[in-house]
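Every protein chain except one is present and positioned as in the full complex.
Chain naming follows the written order as A, B and C, and within any one chain the residues start at number 1.
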């Protein structure tokens, strides 16, 4: 253990609470909204307007996707133990993993590699598209089982970031890659919301390894909404019975 | 199973995503911030200014409390498996339970009972304070091990709600109860942040059984900040070694 | 903090590992089976034959119940992130809560109260049955939606405990209560497996507050089996699609 670790997040005294270098009561409550507050806590400074607008757009986009595996897990656990609402949310959040939202991380890494290629961006994008194609691997951030030909969230998110005046390098890389993905596939494949989010979060300097954290915060709100609906109009037993029928027993 | 359950939260079509009765891309992204978005998703309508301000204040207040059991659990799990950031957050959220934040629920139920007493509010508050005192039970929403004589968050939160013009009945009940708690104890006991939050969320119509959901959303942001710090400056091994020393083995 | 806490569970030295007061390598590996090992770790001594047989019976009984909310949660989370098998199990375990297996706790408390009534056991059972009936509350440990007239696990579990020569007081209390439950209802209501388990675990001195722990250990094995099946023959997408159809969207 080389250096003694410290935390810069929070400190309590008898009569004050400090969140990073600000006084919670004097500087934050009533002065910043939740998005500014969480950005400040995670990244260490109050966001610019562009940063706040991009983060709000991402959080609003990822919040809710219907009766997904995540929402189903939440409803199963909440219905089994309504005394522990937090366990219901926790169960659903665990499904914010590699197979769905988690693809924003390799997507972001790819975009960073293309930006690093500088003037060779388009060549690098062509090689990248060809490599994935040859390996028969789906390109992270591309494709959607339902939204064809195009994911409606993508142009909105990219336009919002551009309107806010972000630098634009990662968005440019995404567009370069999109052209090459289409060429390699011989058909149009949509940039999906995850790809667009990887690009615009990269524009405001959010590193790939913490991107999933924003998805988790956003989804926690969606899962609380599922619990609220379960409180008012429970679906848990219907889901249970339906699944029992849909996956019947077969004797070994 | 009487009626077939439905969900009103989200619907996908080929070219549109509906969140409740709004179009995600047309009506929400770039038009509402995260607080408005999550309020809309959970409660079914866009919040008024007062509702949004109260919810923002609550979310900012509950976000971060330092190296709490919740944050420790998150850091232990994240450090053991950084490939699953979401599991780290989920582990910490499970500690948003009865012993800490969860006290806002009985606090809110008590305030509702006092409001229901109408003109008899002060009498009801006196009986309530005396009953808890006689049973040697702590009054939920009162007392703090560190913030003495007063929790600095409480006046700020109550003032913010009053400035925004909430009805004020539950805040009045909280103040009535506070006077009786002090009288029964023979000394001043602070209204803590949980008590203040129970009151102001009740003012805007948030029901006790979903209050903990807002705490969970808020804390998810705090736990992502702990993970961010763990990524940059890991404390997990120090915590582990410190705990091994602090809780030594003793042979049966 | 009055006394410095200690742990008696485990200690490592350079060349030995102690689990409680035994040497893991010399005394436990290859000498005790898992049931003996976990009983020793939790309760502090190697079980008698009767204790081991009862615990094995309970662990085998609770292990698996088909496509329950617990198993569904596990499959949803595992399918969303197969890189974190442990999160899949954790999600499902969270559903081992108040609504299902957790009823063994109030059942055990009731049986203990009846045993404490001594010679007045039958009278106490009658009052208990009448009180639940009057309050229209289901008696914990009784009733089953499917196994009618009788849960086939109950006679087996009770007979096994009796064959092993347990004292029999809690089993006697369960039978006394069963007669009164039937009388109060005017029809036969089965003692379910949870009621039988509450009785036989009480017979061997397992306290109510840790009973759920045995259920959690048992279910962890069942959930690993669901993950194994998901690896070989995935059902996650079918479940997802089925649930989306079963709980349709309705516009607010």
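Quick note on the criterion: a contact is a pair of C-beta atoms (placed from the backbone, for glycine too) under 8 Å apart; a residue touches a chain by one contact, two chains touch by 3 or more.
Source: prediction; values computed, not measured.
K.L.:
For the chain left off this view, which of C:56, C:130 or C:182 is in contact with it?
P.N.:
C:56
K.L.:
With the full complex in mind, choose from C:90, C:114 or C:166 the residue touching the hidden chain.
P.N.:
That would be C:90, which touches the missing chain.
K.L.:
Check the options B:76, B:113, B:159 or B:185 and report the residue that touches the missing chain.
P.N.:
Only one listed residue reaches the unshown chain, and that is B:76.
K.L.:
Counting contacts across the full complex, list the positions on subunit B that touch the omitted chain.
P.N.:
For subunit B, the residues touching the absent chain are 66-70, 72-73, 76-77, 79-84, 87-88, 90-91, 94-100, 102, 235-236, 238-240, 242-244, 246-247, 249.
K.L.:
Under the stated touch rule, tell me which residues of subunit A contact the chain that is not displayed.
P.N.:
4-11, 18, 20-21, 44, 81, 83-84, 86-87, 90, 94, 247-252
K.L.:
Applying the definition given at the start, please give the residues of subunit C touching the unseen chain.
P.N.:
Listed in rising order, the touching residues are 1, 4-12, 14-17, 19, 24-25, 28-30, 32-35, 37-38, 41-43, 52-53, 55-57, 59-61, 63-67, 84-87, 89-91, 93-97, 146-148, 150, 152-153, 156-157, 160, 209-210, 212-214, 216-218, 220-222, 224-229, 231, 233-235, 237-238, 241.
As a working rule, only the chains that are shown with their structure count from here on.
K.L.:
Which label fits the chain touch graph of this model best, line, ring, star, complete or other?
P.N.:
Chain contacts: complete, every pair touches.
K.L.:
Using mean Cα positions, find the chain sitting nearest the overall protein centre.
P.N.:
B
K.L.:
Could you work out which chain's C-alpha centre is the most distant one from the centre of subunit A?
P.N.:
Greatest centre separation from subunit A goes to chain C.
K.L.:
With chain centres defined as C-alpha means, what is the inter-centre distance between subunit B and subunit C in Å?
P.N.:
That pair's centroid distance is 32 Å.
K.L.:
Could you tell me the distance, in whole angstrom, between the mean C-alpha positions of subunit A and subunit C?
P.N.:
38
K.L.:
Among all residues of subunit B, which ones touch two or more of the remaining chains?
P.N.:
4-11, 84, 86-87, 90, 94
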